[in-house]
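Step one of this worksheet: look at the structure below.
Missing here: one protein chain of the complex. Every other protein chain is in place.
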Amino acid sequence: MLGQTDVLLWWGHLAHDEVRDEVVERVYDRVMEGMGLIVLHSGHFSRIFKRLMGTTCDLKWREGNDRERLWVVSPGHPIVEGVGEYIQLEHEEMYGEHFDIPAPDTLVFISWFTGGEVFRSGACYERGRGKIFYFRPGHETHPTYHHPDVQRVLRNAVHWAAPTVRSTPRAFGHAQPLEGAGS
Amino acid sequence: MLGQTDVLLWWGHLAHDEVRDEVVERVYDRVMEGMGLIVLHSGHFSRIFKRLMGTTCDLKWREGNDRERLWVVSPGHPIVEGVGEYIQLEHEEMYGEHFDIPAPDTLVFISWFTGGEVFRSGACYERGRGKIFYFRPGHETHPTYHHPDVQRVLRNAVHWAAPTVRSTPRAFGHAQPLEGAGS
Amino acid sequence: MLGQTDVLLWWGHLAHDEVRDEVVERVYDRVMEGMGLIVLHSGHFSRIFKRLMGTTCDLKWREGNDRERLWVVSPGHPIVEGVGEYIQLEHEEMYGEHFDIPAPDTLVFISWFTGGEVFRSGACYERGRGKIFYFRPGHETHPTYHHPDVQRVLRNAVHWAAPTVRSTPRAFGHAQPLEGAGS
Partner (left out) sequence: MLGQTDVLLWWGHLAHDEVRDEVVERVYDRVMEGMGLIVLHSGHFSRIFKRLMGTTCDLKWREGNDRERLWVVSPGHPIVEGVGEYIQLEHEEMYGEHFDIPAPDTLVFISWFTGGEVFRSGACYERGRGKIFYFRPGHETHPTYHHPDVQRVLRNAVHWAAPTVRSTPRAFGHAQPLEGAGS
């Protein structure tokens, strides 16, 4: 199944530690080979995301009455096709900086929260041959995934993260010179 | 015409200075609005590329007997779809570092040359809403543009650089608060 | 004078267009050679900053009653030495996204504003041999430059932007092969 998956979406909350080592390693191997991975909201603390980022992926949070406004800061990126200047969510859990991730290869969204915080809410990475997109919103008590722009971003992200097919497999190890006698 | 162009390819050599200010500014304005721009080989010294980069775009060069090998360093990028580990060109003009450009948003190719030089040969940038790809090879005395992988890269680059359609136009200037009394 | 300057701080507001071409080009040349440049607040619209960025550097703004909170997102960067998690300014002019700049080489601060906006408030760039830091706050009607953390950031930025002395000058143009017969 995983071997035939082009793009995997990962949402999880409390049970991250119940995901077994071998599952983490199989997803990791597939990302290295080119599978796309979209990590949603509390998935920031999934074992696979921490494995791929190399940092703690920790952050600040609050379940309260925050409004969230996700501002586009990478206005030509395919992930924001059809989206306006920002996406506004009337009620969301707050995630605040510092978010302990590597600097994204491309930062697509920055969130504003009522309580005074900001957050890097849409972050693209290449790891191995795989493309990874972290997208912040999506708390289970709010209707976030019914918002048309959130759905649009997820659709766009799936297209963006689709594998790039190459004509040769990943190759490492001992290598003969390509130049030299007679070349 | 330019107003209907999605992606513009720019090759030029000796006559860069004959391109008038108003042409440079019209292309520039279109890139800001989202038009893709693919700059080829000696186009590194075009007025539009220097205008968009903000640096001199100068480099080292030699017309000699160099072989060029363009190594892929961003293996999941859509521009290398269908390409192997490297593209080998038996005869090309050498371009060598230091290439005076901003660090690319994504570096896709690094070239090796017989004479001992390296070069950042495939470089992606976002500027305004536009996507820009600089691709090094393409000297007029060599059959570079007949090479199937070079053609593949150019096709891929055109797709990659296609405009991202947004639901709102670029907006700047004085702004009313989005939060506040009654919000 | 400019020839002996290590780091230049640039603040300007209404008179950007009165800065002559030759002044812009002299500062530009010095940045290419390694001079540091720190661009403050409304200096985002200076001719030299636009020249170096290659984009319009436009943004949203409002003189109102906004509080600003600059969150650190690059927590090991020398520019935030001695600074806490954020810098809070009780009254500042609002600058909002989209800020039409290239993606920073390093993004150091993101601002939150009362009115619902965010802004990339501390942005590092390398251009030529020069280092550039854009720092957002500093409206002339507010006591921003008296804030100890703002002063600390400016001091740190001057140290960060100091020229890197190299053992050879910038070199471009025709180049003999480094490898070949007898090498």
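Note that the chains are named A, B and C in the order they appear, and that numbering of residues resets to 1 at the start of each chain.
The rule is simple: a residue touches a chain if its C-beta (ideal position, glycine included) is under 8 Å from a C-beta of that chain, and two chains touch if they have at least 3 such contacts.
The model shown is predicted, which means the values in this text are computed figures rather than measured ones.
Here the missing chain is touched by one residue of B:M35, B:L52 or B:I110, and it is B:I110. For the options B:D6, B:E25, B:E63 or B:E97, the residue in contact with the chain missing from this view is B:E97.
Only one residue in the set A:G12, A:G36, A:G76 or A:G96 touches the chain that does not appear here, and it is A:G96. On the side of chain B, the interface with the absent chain consists of residues 69, 71-75, 85, 96-99, 103, 106-107, 110-113, 116-118, 120, using the contact rule stated above. The missing chain lies against chain A, touching residues 32, 51-56, 58-62, 64, 66, 94, 96, 98, 100, 102-103, 105, 114-117, 125-128, 170-180, 183. Where chain C meets the omitted chain, the residues involved are 34, 67, 69, 74-78, 80-85, 105-106, 114, 126, 128-131, 163-168, 170-171, 178-179.
One rule holds for everything that comes next: only the chains that are shown with their structure count from here on.
Contact with two or more other chains is made by residues 105, 114, 126, 128, 170-171, 178-179 of chain B.
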